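Note that this complex is displayed minus one protein chain, with the remaining chains in position.
And then subunit A:
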């Protein structure tokens, strides 16, 4: 083994330990969301943006805050409201100490290149103009203001929305959803013990205190980009697994070509689009990161199985006639694909 390979293997082993620490730290704060936290850690090590969706009061915001605090770096948060405009993210005007009007940098620009997490709470309450600005920030990690371009190389966007309320909300456009690496659906814990713990343990009553009680900045956030590149180059993808990943994506786009049957659904007319180049690249990247987190140096079908729902569910656009039960149909489609495509 060459020195370079040995060094990168050692580096990845060290980082694996840190990733486990991060995972434990978040798990100590948030109860009963182990699978979601696993996926969030995968997204962090792929440098992908995350959108959380779930019922009211299941702990979406607390989970994102806990993750942001554990990651370290500069953290900014903004609440999505109907009157929020793009410039509110970039600057704000106020009366300065000298009594004169002044313009100051808004939450996006305040920390410059050191901005690590931008947390957008209730994203679907903001108008499409704001989504549009966010599209650029997420895709290019930059924004233009005051006649120059600001870059955020370490930025990761966390956003959440609740799925119950639909009044005065703006559905995220397909392009915006596609820029989120993962869309995670949070459900409340089902285990009796965990529910009793959440109900009677006073530790979980105050979210601020709960987050403060956990360790902060357990990772050197400014090294995450490099480690993400190292993971992608170190974890091996054999020809067999590449074939498998390719056919999974193809089957999600053209289920009829793979003989996938869904009851009462004409699969030929089901899928309108989705899993484009960005989606398939995210799938491969997250499969590699998942393999690394599970201490394997090559991707296996299990890695695809672990991440495929979080990566593909919000990227599959189905025929509007099936929208009445869209979520269940997409879920069935993904299960059908996983059960049908063999490997090898």
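We take it that a residue touches a chain if its C-beta (ideal position, glycine included) is under 8 Å from a C-beta of that chain, and two chains touch if they have at least 3 such contacts; residues count from 1.
Please note the rule applied: contacts and distances are computed from a predicted model.
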item	value
Missing subunit (named according to UniProt) among the choices "2-oxoglutarate oxidoreductase, alpha subunit", "Raffinose/stachyose/melibiose transport system permease protein", "MxaA protein" or "Multi-ubiquitin domain-containing protein"	"MxaA protein"
Hidden-chain contact residue, picked from the options A:132, A:213 or A:238	A:238
Selected from A:87, A:177, A:254 or A:305 as touching the chain missing from the view	A:305
Hidden partner chain, residues of subunit A it touches	236, 238, 240-241, 296-302, 305, 338-344
